[in-house]
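See below for the structure under consideration.
Note that this complex is displayed minus one protein chain, with the remaining chains in position.
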Amino acid sequence: MEKRNTKTVSKLVLMVVGMFCFAFALVPLYDLLCDITGLNGKTGDRAYKYDAAILTPDKSRLIKVNFITNTNADMPWEFYSEKGGVRVHPGELKEVVFHVKNTTSRTMVAQAVPSVSPSVAAQYFHKTECFCFTQQQLKPGEELDMPMRFIIGPEIPGNIETVSLSYALFDITELAARGSLPSGQAG
Amino acid sequence: MNAVLESSHDAHHHGPVNTGLKRWLFTTNHKDIGTLYLWFSFSMFLIGGVLALIIRTELFQPGLQFIEPEFFNQMTTNHGLIMVFGAIMPAFVGLANWMVPLMVGAPDMALPRMNNLSFWILPFAFTMIISTLFMPGGGPNFGWTFYAPLSTTYAPDSVTFFIFAVHIMGASSIMGSINIIATILNMRAPGMTLMKMPLFVWTWLITAYLLLAVMPVLAGVVTMMLFDIHFGTSFFNAAGGGDPVMFQHIFWFFGHPEVYIMILPAFGVVSQIIPTFARKRLFGYDSMVYATSSIAFLSFIVWAHHMFTVGMPLAGQLFFMYATMIIAVPTGVKVFNWVSTMWQGSMTFETPMLFSIAFVILFTIGGFSGLMLAITPADYQYHDTYFVVAHFHYVLVPGALFSIIAAVYYWLPKWCGRMYDESLGKIHFWLSFIGVNVTFFPQHFSGLAGMPRRVPDYAMQFADFNMISSVGAFLFGFSQVFFLYVIIKAIKSGQPASDRVWEGAHGLEWTIASPAPYHTFTEPPVFDDSEVHS
Partner (left out) sequence: MLNKAQLFRNAAVCVSLAATWSLGADELNMRTGVTDISKAVYDLHMIMLWVCVIIGTVVFSAMFISMLLHRKSRGAIPATFHDSLKLEFAWTIIPMAILIALAIPATGTLIEMYDTGGEELSIEVRAYQWKWQYKYLDEDLNSTFSFFSNMSTPKDQIYNKEAKGEHYLLEVDNVLRIPTNRKVRFLITSEDVIHAWWVPDFGIKRDAVPGMLNDLWTLVNEPGTYRGQCTELCGKDHGFMPIVVEAMPEADYDAWYLKQVAAESARIEALSKTFSADELMLEGEKVYASFCASCHQLDGKGVPPVFPGLAGSSVAVGARDEHLRLVYEGVPGTSMAAFGKQLDAAQLAAVVHYERHAWGNNTDDITQPRDVINLFSAP
């Protein structure tokens, strides 16, 4: 009896430990799922590699892309895009400049978090260059023009006419000071 | 200490080794620990009930009369936490402690010392939770679902105590479940095969596996919160590359099986009681076991139906809608089986039977509103309104709670050797039945009319329903104090109970004396088919 109990218990303890690890494994699994399906409108945090020779703009379609900028709770920075929206052909490379300014009296570090709506469009929204891949550290009063280049994949479903890209600027001064940011976010 | 623990296994002792407080602190006896769990959960039930009545008092009329919104949020949060983790779950663990060894013919739980530990850490967890209410900044105020970032970046300082308390409760549940599984798998009387086990044992076996699967996930999610709050990680913080929506996915991966953890043992209890008072074997035993298993399995793939409004892609919404609707099938099978058990039986309606019948009816109503909530387009209108509040209270109060009350009336004579007063029991039933419906039925209407949940004040058109609801809540609250009286009266001065107690009762627990001796089944009993009935 004792032996059987020990055996049962060790199996069950193994299961508990496994499930605890599984909870943490859900984090990368979730990110992977987001990458594949565009769940939550995430656009990935790495530059898109493309071959200009292969990519041909689909002149028959014109997609409206609009840019939404906002700064999270305690961030009184100025942050806006030069244009509210642009019209692009799928497969065409486009550049938009975002302007940011630290209006406070202290040096702050910011991180822009992108999100695309409708979320299914996220997987076709490729950025070749984006300020959201890095952090922005600005001194009091300092300002910066930040280009963002993107291509909308030609395979984007036909019923999508408008794509909205939002950037939420978060204050990560404290996080950056603690040096506890995931490596994918750093520099 | 060691000697004490070991000698309590000694069959030569006929009673507890220690007396007084020491008996309860050091006990490893499954009956003592079961009793401790049951009294603990009842006291938590009363505390959680007081919080509910504070909520209902404030909501009696529109306007703010008694408490401020900040405190109101602490009340809803702690009411949920205490009822789920302090009242319902420990009550079922208490029932399991008392009844599983008796039903499978085991002398005690498989790991008696761990059993002691898993109970005695619980009071610490709840003292911690309740003490947060008196801390500067107040207690947890982010709802029992503690969505980030309200529970991380925006939380009161007491959130750390909340996290530790959840860890402790989780540890307690995990140890309890390991114990129950080991007892059921290894200590059954000869002749009791898995498919001859009483259904209460079956449902607990499945529940214990669910607990082992999801309590570590809950521990994981609160650990991530802890790291986000104190160590600068960014699991749920969008600023650092995390995602608050991921919190909801992980939480509900725990949370949905959790709601079945609270209802599967209730299915078991009802499946014991209805055959007894119908004097007829449970209909469709095998299908009951399969239905319970499939509900447990499905509970892992429906979590996102709590998050239909969060903005998932269409494919995701459809998958979770279909999966959720399928749950209605095995649940329906259970209800049909209970009705068929009653069909052409020879029924009497003692208090446990009344509570069980009310369970079947009212739980089914809760199931219906659950099916409505599964329909995604309609869910947009129901989500986070009082319709949801009505739904989950229908499955938890006349569902889980009624089954616990039924179980107490059903097995109390075996525990203490005395009968409760049948007419008082019936009065308790009718007061509870009326109270619960007056409280929660109108909440369907206020929800459909558009009243959000977790609000301290509401627009004028919801006033009538809220007033009715508050009156019902006080009636229900009062009837549970009356329940306490009925129980104490039975323990002190009830008529002596026979060994079999109920005419139609079958099962090993009824083959021993009433009250159950301190040590039972020190020699494995012989289990033959005459005791099979559920």
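Labels for the chains are A and B, by order of writing; each one numbers its residues from 1.
As a working rule, contacts are C-beta pairs under 8 Å (C-beta built on N, C-alpha and C of every residue); 3 or more make two chains touch, one makes a residue touch a chain.
The structure displayed is predicted, hence computed values, not measured ones.
Looking at B:16, B:311 or B:515, the residue that reaches the missing chain in the full complex is B:311. For the options B:25, B:135 or B:329, the residue in contact with the chain missing from this view is B:329. The omitted chain makes contact with just one of the residues B:46, B:372, B:471 or B:512: B:372. Residues 62-65, 69-70, 73, 137, 141-143, 147, 149-150, 153-154, 238-239, 243-245, 278-287, 309-311, 314, 317-318, 321-322, 325-326, 328-329, 332-333, 335-336, 339-349, 357, 360-361, 364-365, 368-369, 371-372, 375-378, 380-381, 383-385, 445, 448-450, 452-461 are the ones on chain B that touch the missing chain.
Where chain A meets the omitted chain, the residues involved are 40-41, 64, 66-68, 70-77, 83-85, 103-105, 113, 115-118, 141-142, 159-162, 164-166, 168, 170-171, 174.
Heads up, the rule we're going with is that only the chains that are shown with their structure count from here on.
Distance from the chain A centre to the chain B centre is 41 Å, each centre being the mean of its Cα atoms.
Chain contact summary for the complex, chain A toward chain B: residues 1, 4-5, 8-9, 12-13, 15-20, 22-24, 26-27, 30, 34, 37-42, 45, 72, 111, 113, 117, 119-120, 168, 170-172, 174-175, 178, 180-182, 184-185. The touching residues of chain B, counted against chain A in their complex, run 110-111, 174, 177-178, 181-182, 185-187, 212-217, 219-221, 224, 231-235, 237-241, 243, 245-246, 249-250, 253, 311-316.
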